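Removed: one protein chain of the complex. Kept in place: all other protein chains.
And now, chain A:
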Amino acid sequence: MTMRTDAPLKTSGAARYGLDVTPPGTVYGYVVTSTIAHGEITAMDVAAVRAAPGVLAVYTPFDPLPLRTPMSPLLGETWVPLQDTEVTYYGQPVGFVVAETFEQARDAALLVEVTYDRRPARTSLHAGLADALDAPPSLHGEPPTLQVLADGVESIEDALAASAVRVDATYETATQNHAAMEPHSAVAVWEDGRLTLYSGTQGSDLQAAQLAQALDVEPARVRALNPFVGGAFGGKGHAGVSAFLGAAAARDLGRPVKAALTREQVFTATATRPATVQRLRIGADADGRLTALAHDSWSSTTATPSFVEPTSHGTSREWYTTPNLAITQKMVPLHVPPTTFMRAPGEAPGSFALESAMDELAVALGMDPVELRLRNSSIAPPGRDLQWSSKHLDECFTLGAQRFGWAQRHRRRVDRDWLVGYGTATAMFPALRFPCAVRITLRPDDTAEVATSGADPGTGLRTVLSLFGAEALAIPPERVEAALGDSTLPPGGMSGGSTATASVGSAIAVGAPAVIDALVAVATGPGGLFEGREVAYADGRVFAEGDSATFGEVLRAAGRDEVTAIGTSAPGEEMTKHSFSSFGAQFCEVRVHRWTREVRMSRMLGVFDAGRIVHEQAARSQIMGGMIWGVSAALHEGLEIEESGRPANGDFASYLIPVNADIPTVDVEFVRYPDTLHNPVGARGLGEISVVGVAAAIANAVYDATGIRVRRIPIVLEDLLE
């Protein structure tokens, strides 16, 4: 297996991230944030700021940098700061101070005096449940409230009432921050009316387009560069305040501007995963076959509603066979930091509710939770005709159960001071592709380049590009260079929706034959090495009868610097023939301290059906990271928003995520069935699915260990006091 191409750079510190760039003359911007959650800014006194050492400029809503609200088909609107005096959450960017050094800017920013006209802030999801609003239509364009009822069934309530066994429970999940290692930041440089922006993002072309719109310049005049990204997870899809303010201030001042959020600012001035409340009602017959499934969801959202966590549509809509299904999705607008997608949006918190409820059903039925899931596995989303293209969830469960020792779970397990429990859950995440263009270039030195604008935020996409390029050109991967993270490259490979591998793979499958055709044309064309002859391409060489040459030799002979072709792909006809998803089975073992009730995950295994596994190491790393995030969601992570709207734990000392000492063994296995109905390379997404189901598997294991059912994550010590 080839090593990840970015591994030596990252482990040695040689990888240069956006913020590592410091052009000559760089000055530093510091964002000022609001200290109330709702109201209007009536005045900002910045006299002391302007007088502070090194300060070059102070921008406020009263003296703003003009920015227009960008709109993109994929992301919708992106908020731009300082354009009005409204404050709708604590920690909202309300000013920007630029100085000669970062310390000067930060120091001066603390001298800003803001006067507010305060208004009452709504910050409690619970308090808002009663007057929640309907959410906008789902990703599939389905209405927030949706029912599929069997013939002759009048209502979901009837179907539930007629069920032999029923579960009715309400679950809660916490607000989360993406907490990427690299804080949101940007370095902006203008030259001759052209902007170059160095900034971690999930798609450089998307970022360039948003910046161009915001700054009202031609798209071609903005170049976004992000060769390395220190984690994104959905939090770097929309361009951020550092990019907007940095770019606008750099234009205003005629100096390069570097701007980075502090860790504490990242918790409010970017965006979060909404908090959710979910009620699950499940009915089954005595054999454990579902007869009715109702999933009602409430999600927090911003004061002017924006992103809503689609927990019902992301899970119960598709996961199990049931003759009767009813789902609703509501939202509660609050004065809280912006909401946005975060790893497995919908599926991650949704699966905590659904998969906990399935466990409760298994208990009510006295049935093995694995068996219950196998029995209700869907062949298509309920009420839809399109069957899953390739589904091997059963194999994930049976293989996983065997490998994990699931059969042992009936023994009463107490290990010294610890109560031991096992839990399981289903994981699913839709297999998607986005439109994608990849340029393939053959060069005279017998190397090739595969280039697209998208990002590798630690996913391994850089390596995957090389591998796909090598495969399609039939040359060793060492001879294929991957280029990405540059908006001037063909648009594609956006890191989002677990789409990048399938999208770039499909585009390369189109582009490679095209570049080979172009090569052949050079070889056989006027002045070509094999002018006028019949040739064929194989293994990096052009073969004519009795003769052959490498593609580099062909290019050199023709005096060509390169041949190039762009392959494009997009979701197409396949969408009318099948439904597509990745699948997985999560297993975990937890230990709960008998006397002091700490919960620790002691062992976990995930078995996944994600089509073809392109690069084993990158795939395992993705899955492991996501599974660990699931542990975090279950046992550690939650942004606590006080009544005032201020986050109580917006820093890494108190916003807990697991440390190495919390994560013992994480075992990952794949069942490998290439899904060529979905795309020519057979790979489906495997990033986001890894987090799905883990929190439920842990809560289910805690129940198994203690008999205590915890329906709110993160689980805290108090929950387990007897």
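Operating definition for what follows: a residue touches a chain if its C-beta (ideal position, glycine included) is under 8 Å from a C-beta of that chain, and two chains touch if they have at least 3 such contacts; residues count from 1.
One rule holds for everything that comes next: contacts and distances are computed from a predicted model.
Asks: Which one, "Protein-methionine-sulfoxide reductase catalytic subunit MsrP", "Electron transfer flavoprotein subunit beta", "CO or xanthine dehydrogenase, FAD-binding subunit" or "ABC transporter permease subunit", is the UniProt name for the chain you do not see?
Replies: When "Protein-methionine-sulfoxide reductase catalytic subunit MsrP", "Electron transfer flavoprotein subunit beta", "CO or xanthine dehydrogenase, FAD-binding subunit" or "ABC transporter permease subunit" are compared with UniProt, the left-out chain turns out to be "CO or xanthine dehydrogenase, FAD-binding subunit".
Asks: With respect to the chain omitted from the figure, which of A:375, A:556, A:600 or A:712 is a touching residue?
Replies: If we include the chain that is not displayed, A:600 is the one touching it.
Asks: If the hidden chain were put back, which of A:83, A:488, A:649 or A:676 would touch it?
Replies: Final answer for the missing-chain contact: A:649.
Asks: Contact with the hidden chain only, please: which chain A residues?
Replies: Interface residues of chain A facing the absent chain: 110, 595-598, 600, 635-636, 640, 648-649, 653-654, 656, 658-662, 716-718, 721.
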